[in-house]
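A protein chain is absent from this complex, but the other protein chains hold their places.
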Amino acid sequence: MKTSLRLAGLAAAAVGLLLSAGAQAQQPIKIGFISTMSGPEGVLGRDLSDGFKLALKHANNTFGGRPVQVVYGDDQVKPDVGRQVVDKMLESDKVQIVTGINFSNVLLAVLKPVLDAGAFYISTNAGPSIVAGRQCHPRFFAAAFQNDQNYEGMGQYLREKGYKKIYLMAPNYPAGKDMLTGVKRYYKGDVAGEVYTTMGQLDYSAEIAQIRAAKPDAVLVFYPGGMGINFVKQYAQAGLKDQIPLYAGAAVVDQTILPALGDAALGMYTGALWSEYLDNAANKRFAADFEKEYNRIPSPYAALAYDTGRMMQAAIDSIGGKIEDKVAFQKAMENVKFESVRGNFKFNTNHFPIQDYYLTKIEKDEKGRLVAKLQQKIMSDLTDAYSGDCKMAAQ
Amino acid sequence: MTLSLFIEQSLNGVQLGVQLFLMSAGLTLVFGIMNLINLAHGSLYMAGAFFAAMFIKITGNFLLAIALAIPCTAIMGILMELIVLRRFYARGHLDQVLVTFGLILIFNDLVRMVWGVVPVPMPVPALLSGSVEIMDGVLYPAFRLAILSVGLVVALGLYVVVVHTRTGMWIRAGASNRPMASALGVDVQLVFALVFAAGAALAGLAGMMAGPITAVQVGMGEPILILALVVTVIGGIGSIRGAFIAALMIGIVDTFGRVLLPHALGSMVIFMLMALILAWRPKGLFPVHG
Partner (left out) sequence: MADQSNPSFSLSAWLRGNWPILLVLAALALVPTFAAATDNPFLIRLFTRAVIFSIVAVALNFVLGYGGLVSLMHSGLFGVGAYTVAILAFHDYEATKFLGLFAGTDNLAISMPLAFLCAMGVAALTGIISLRTSGTYFIMITLAFNQMLYYFFVALQQYGGEDGLQVLANLHFADFNITKRTTFYYVAVGVLTATIFVFARLVQSRFGIILRATSQNERRVVALGIPPLRYKLMAFAISGAVTGLAGALWASGQAFVSPSDLSWVRAGDYVVMAVLGGMGRVWGPVLGAILFVLLEAYLPSWTQFWQLPFGIVVVLIVVYLRGGLVDVLGLTRSKSASNTEGGHA
């Protein structure tokens, strides 16, 4: 009698366990996607979230057998607003992974609360140097790049091209400095000028006149968003485009601004970590499906966000959806195997990418739209310069 | 700095100044005459650029597009005055600031709904796309010279209208003493409507002229609005002459400040200039009201 009671109790407990495990499997994985959705920079958030949504669609909205629930938020390019949105995601929505931020200053404001809360941050875009080095963290992954990487390849290219004297320009904020540091790490010739301008500057005629007077062999700029439109238009109008070649690294002249730039950008060379012309199956599927879904050419923002989504899926699939086991999820991310739209991708010890760098040229495609045509590979297996400073702690 | 570079930079400064004047003229007129602070002036600037870009796409002709976009912006201004701002002439400046701040938010989202988040293209007209050799070895973009000319023509036109016509007399009367002007039989309502439409058209024109050299995007009106307010206040609220001189001053100081000063100072130089001028002359360089 006693034994059978005990047996029944055991059986009940076992059933309960099974049931709860089943419930566990069906509980959604919650992801917080925060980005700049409103205002002039809203285009970045749109492309990032569209790319990510496409990855979800390709995954049937399921990672590791569990449904994925995404909460979207708008940071308005204000660090404190981003912080508030993230607090809400962590505490009200109980998200397990946060992603999506495009501006480094917003990222730095939210990083501590995210990691302190025990959640993961997997970056679709911003990759500030401090997180790659001294403040690297077991739960932080940069799926896109370390900021400097966007320009390191360009530094290498300008050196190979044999330019003796180049002129550098960027907005005066840490990401701007990161980019130009990236150039100077690989370009060893003279720098005729290194000019930092105010964020959001509208008129560059004074700076362009200084460039003309300095007579450099080439000009390399980092002006994301509206600033890029202003600068490239004004540079072309000043008649300098044909005299002194203008270059940009990755993340400047792309599909978020090309339609507005028009012919002013034609013939310009830019660096790239990804191009819609990269020849691999994952990329072909992405580019075709993105255009079908949203009726426009994907930007690098969209591509890297898509890649981030695919990467999360692969890592979570490999551990059967159990991301509550944080150490296992960290290991799965570190060794993630997936078909990247960038072709070659793996994580370095500091959780930042090792990837290739390409050169593209702005041309018109067969439909007359401006596109960044792939020219050549500049670098293979590009790492970042800060991994040596990173002492990755255990979770 | 060589002489030719100095000349080029001076020209850049004057050109920027003239561009700012186009924007500030309407602001200072409305401000001085109706005693109305219109922060949504920047939205009219944005609307001007978006209308022009749209008409360029439809007609393919820059001048025609401008000719169509100017009345569109003026009508938008009149609607704004009729529906909302008319109620605010008698209210305090603070209420005006607040309601026009609300209008900025509304217009920004409306533009985003209609034209989307991606900046829209607005090419330089083919005729003005090249550069002109203004002196030995110094090329200057033809379109910037066009902005310069348009600005100077507008300045001259405003001067003639304000100083030498009957309408101008009403405007000046309205600006310096409103109750007296209306007691003397000036149709203040009509003058107000005219001035508001003109101010809106000027803001729109400024936006259209800036379109080919800057990004035509949501929120483009706010940074320029701040500069226009600086110009208006330095010049003395309500003074067209003051706005013109202040605009040139800001254009030149900003241009040279950016090139010659260390970056931290360069970005705040115009604000330092404004603080200095207001500390010295608390009602601007050319005060209109006593």
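Some observations on this one:
So that you can tell them apart, the chains are marked A and B in the order they are listed, and the count of residues begins at 1 in each.
We take it that contacts are C-beta pairs under 8 Å (C-beta built on N, C-alpha and C of every residue); 3 or more make two chains touch, one makes a residue touch a chain.
What you see is a predicted model; the values in this text were computed from it and never measured.
Note that the absent chain touches A, B when the full complex is taken as a whole.
From the options B:Ile7, B:Val84 or B:Ile134, the residue with contact to the unseen chain in the full assembly is B:Val84.
Which of B:Met1, B:Leu79, B:Leu110 or B:Leu260 touches the hidden chain is settled by the complete complex: it is B:Leu110.
Interface residues of chain A with the unshown chain, by the touch rule above, are 37-38, 42, 73-74, 77-81, 83-84, 87-88, 90-92, 104-105, 108-109, 112, 128, 172-174, 199.
Of the residues in chain B, those that touch the hidden partner chain are 31, 37, 84, 87, 91, 93-95, 97-99, 101-106, 108-110, 112-113, 226, 229-230, 233, 237, 263-264, 267-268, 271-272, 274-275, 278-279, 282-284.
One rule holds in what follows: only the chains that are shown with their structure count from here on.
Averaging Cα coordinates per chain places chain A and chain B 38 Å apart. Residue ranges of chain A in contact with chain B, taken from their complex: 38-40, 42-43, 46, 172, 196-198, 200, 202-203, 205-207, 209-210, 212-213, 225-227, 229-230, 233-234, 237-239, 256-257, 259-264. Note for the complex: chain B touches chain A at residues 1-2, 5, 8-9, 12-13, 15-16, 19, 108, 112, 117-124, 129-131, 139, 141, 143-144, 210, 212-220, 223-224, 255-256, 258-259, 263, 266-267.
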